[in-house]
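With one protein chain held back, the other chains of the complex are shown just where they sit.
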Amino acid sequence: MIDEKKALWIYKTMKEIREFEETAWTLFTENKLRGSVHLYTGQEAVAAAICSQLTDEDYITSTHRGHGHCIAKGARLDFALAELMGKATGYCKGRSGSMHIADFNKGNLGANAIVGGGLPIATGAALAQKMQKKNHVTVCFFGDGASNQGTFHESINLASVWKLPVIYVCENNEFGMTVPVSQSTSVRNISDRAKGYGIPGETVDGNDVEAVFDAFARAKERALRGDGPTLIECKTYRWRGHWTGDPETYRDREVTEEWREKRDPISLFRTCLKARNLVSDAALDAVDTAVAEEMRKAVEFAESSPEPDAAHVMDDVFYEG
Amino acid sequence: MIDEKKALWIYKTMKEIREFEETAWTLFTENKLRGSVHLYTGQEAVAAAICSQLTDEDYITSTHRGHGHCIAKGARLDFALAELMGKATGYCKGRSGSMHIADFNKGNLGANAIVGGGLPIATGAALAQKMQKKNHVTVCFFGDGASNQGTFHESINLASVWKLPVIYVCENNEFGMTVPVSQSTSVRNISDRAKGYGIPGETVDGNDVEAVFDAFARAKERALRGDGPTLIECKTYRWRGHWTGDPETYRDREVTEEWREKRDPISLFRTCLKARNLVSDAALDAVDTAVAEEMRKAVEFAESSPEPDAAHVMDDVFYEG
Amino acid sequence: MAVISYAQAIRKVIAEEMRRDERVFLMGEDVEKLGGVFGTSRDLFKEFGTDRIRNTPISESAIVGAGLGAACAGMRPIAELMYWDFAFVCADQIFNQVCKTRYVFGGNAIIPLVIRGQQGTGRGNAATHSQSVESIFMHIPGVKVACPATPADAAGLLRTAIRDDNPVCFFEHKALYITKGEVPDDPEFSIPFGEAVIRREGSDVTIVANLLYVSRALEAADELAKDGISAEVIDPRTLVPFDYETVEESVRKTGRLVVVHEAHQVNGWGAQVITEVGKRAFRYLDAAPIHLGAKSCPLPFNLALEQAVIPSVKDIVDACHAVSYR
Partner (left out) sequence: MAVISYAQAIRKVIAEEMRRDERVFLMGEDVEKLGGVFGTSRDLFKEFGTDRIRNTPISESAIVGAGLGAACAGMRPIAELMYWDFAFVCADQIFNQVCKTRYVFGGNAIIPLVIRGQQGTGRGNAATHSQSVESIFMHIPGVKVACPATPADAAGLLRTAIRDDNPVCFFEHKALYITKGEVPDDPEFSIPFGEAVIRREGSDVTIVANLLYVSRALEAADELAKDGISAEVIDPRTLVPFDYETVEESVRKTGRLVVVHEAHQVNGWGAQVITEVGKRAFRYLDAAPIHLGAKSCPLPFNLALEQAVIPSVKDIVDACHAVSYR
């Protein structure tokens, strides 16, 4: 159940993600940001509701659309933005940019620019947790498109056979790049694939914080009980194009508008909090202000940060002890 | 339905496979055959019942345990045995041996020594058949172990989305090498995985010719109707070790004995034919004699065939026109 | 002769070959409405339909394997990999299946399959979207390997690739798509495999380069000319088959050899060329050949870092000075 403290945390996290993504968008249009940038705007409820139930000892793996997961798993906006701008002060020293961002110290095993690439890695992290008899879980985020990669199949089968404490979270945002799910995927609900692995599968409204929260709570409990993985499908939608340069010729603007207006996860959550009388409007407004300020500082920090020194470009290929 | 002609064909084919495999075993123990040899003995009903419904225009892909499929798809025993012995007269000029045997002219797109390697290839052959508007199907044989490879997932999803005329036939012989299915596979019936692809899945007794025949007939009809793939799981058992050198420490000899004695697909088929009064005992005995003679000649042919000429070892890397 | 871009040249040849031969079709991720990330199939679905310009799921092993199967069954597929880095995702289907099928089955299979895609640096795509992997395809036998550096070569080599009855891996470079050049209008225009081209004649040093590095080598040659060093620039165009003869002949003349590519230097194809040509023309070599390629670290996101990993024009100039002892 979401209590006041969690509610505030989730709200703040969603706000941070939203501010971060929309700022990244602006910076991109201003040519201050480059490379392949995939924005998470519209999907905030998933990362926030799930990561609100994780500690630094729990792991996640993330995707090319990874800023949201990264922030929800505890990353600071300034270091994250610096990374997107390729600065020396970024989480990965300017080497990863948007597509491979990670704060390893917070249990984020990384964004992954290979679609489906993170699933085996998450599975292995959960294997370690189980072998170490730790009371922690790993969450594996991936998209609808990734659910058609071989690694999806191999990983979930392995985790099921070994009863690993891993939760596979598919964010079905209706498209893999420009391809609609119906053109790429042989089931209506990706959670139906759970049946092929003898594990529970559940489809929830990914824009409904509470629905995601509850489904994940069940899955986490199961994982900690030692009963193995769960597949959760969160149906959602990305507001922006697939990447910052996407002409979006493959989908209807009206549909996108409708998602923005009627199904904004942040507005929906505010309404829900109000209905439950859990957090005051004033408190939420205070969050808005604080996050805006945090973001402003992050931009300042990232813009004024130095470029990495090319003399160190060969560092860190290997750990030298 | 199996008529007299088909019944005789199936019986003869099973007999050919059995003779071929047991001869290969003997030759191996006599050091006349080498390399990785995986025998099909005990699984004959699957290949024979299915291939009895195929023409040379229909394709199959096969596996490391591929002699049965190859023979059922029309290969001659002599050229096949010559290939196993690495002779110049073998189907593949002595280059493939047991693990990559194929008679391309008969629509056999080849054994495949990579577990799961054949699934995408079969899918592509079916795509060609569909694009060419041919009234033919592709059959993809693979094992229980292969059902945990990523290619299984990618291929079946693709075939389902594209409604390709391909039938995926999983021969579940209880083990992937030395690993029991329960230790590697997260579902009891591999056919349950069909649900993850929105296609029919069926599990049948793989030692019962009629059961396999009927299930395949349904699947083929569906494929030709343009409704897409089917996943058929044939539960069966290999009599011999995984490969010719297998110490078989991982399974009970008694269980193997029971399969041999009570569930021999050839005996079962004979009993069934008798019960139905479809083919006379005399006719079947005549087949036995003829196959034994064919095998004897094949051994003679293979043994007396020349070794390939090393001067041509670089031929055929590319087609020269 | 129209002046068109490298991307347009590719699109043009795909369209022409699809018109000419109905067995030819294109499949890959986002090839339909998007027309590929770089527009190499833009709007082609309008002419050819979605049956022949076929969007796939994100399943590279199935894409390549289906290409192989369809080729064995009489089609002439073009399978597109969005980035050549994803060849690792489907490496078994390429190296164990496509490369070996014809040979192991005794020469009975005919496999007219083109696998094409783009690779390389220049767009800040970082470690898993910026690699140059062509050397591996030369190491594992069984596929031909083409690397066009100009719009005309893209057109001419791609036509040869599509008409070849063997599997061809076709490496485009993402930074070249927008470059323009003259391309013959003739829908039969093709360039045979295995014929290197001398991009610039010279007498003092031979530079061998492919893809993006052809233009960088030419830039270096301009620089070198200022210092009185006359560089000959050779573009092999295909790595399998490789035209060692043209390089050998050049080295017999110049006595000096520099090979440069964007692929990693260690075990890159340049070492092979140096070894083979070194053997053929040893007595003519006045200096140890130099091999330039990407440093042994992943490609970083930051543009300056990325450039620090791959050879610069200055690196090429310096190498030519070094082999010339001046």
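By written order: A, B and C. Residues from 1 in each chain.
We take it that a residue touches a chain if its C-beta (ideal position, glycine included) is under 8 Å from a C-beta of that chain, and two chains touch if they have at least 3 such contacts.
No experiment lies behind these values; they were computed from the predicted model shown.
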I'd like the shown chains that the missing chain touches, ordered by label. A, B, C
Among the options B:108, B:185, B:203 or B:230, the absent chain makes contact with B:185
Quick one: say which of A:157, A:230 or A:244 touches the chain that got left out. A:157
Quick one: which of B:27, B:50, B:99 or B:302 touches the chain that's been left out? B:99
Write down which of B:81, B:114 or B:284 is the residue touching the left-out chain. B:114
Chain C residues that touch the omitted chain in the full complex: 85-89, 91-92, 94-96, 99-100, 103-104, 126-128, 131, 135-136, 138-142, 263-264, 266-272, 274-276, 278-280, 282, 287-291, 295-298, 300
Give me the chain B residues in contact with the hidden chain, please. 34-36, 86-87, 94-100, 113-117, 145-146, 148-150, 176-179, 183-185, 247, 249-250, 307-308, 310, 313-314, 317
For chain A, residues in touch with the removed chain: 59, 61, 90-93, 95-96, 100, 102, 104-105, 109-110, 112, 114, 117, 119-129, 131-132, 138, 150-151, 154-155, 157-158, 161, 315-319, 321
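Convention: only the chains that are shown with their structure count from here on.
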In angstrom, rounded to a whole number, how far apart do the mean CA points of chain B and chain C lie? 40
Where the centres are mean C-alpha positions, what is the separation of chain A from chain C, in Å? 36
By the touch definition above, chain C meets two or more other chains at residues 56-57, 59, 61
Could you check chain B for residues that touch two or more other chains and list them? 150-151, 154, 157-158, 161
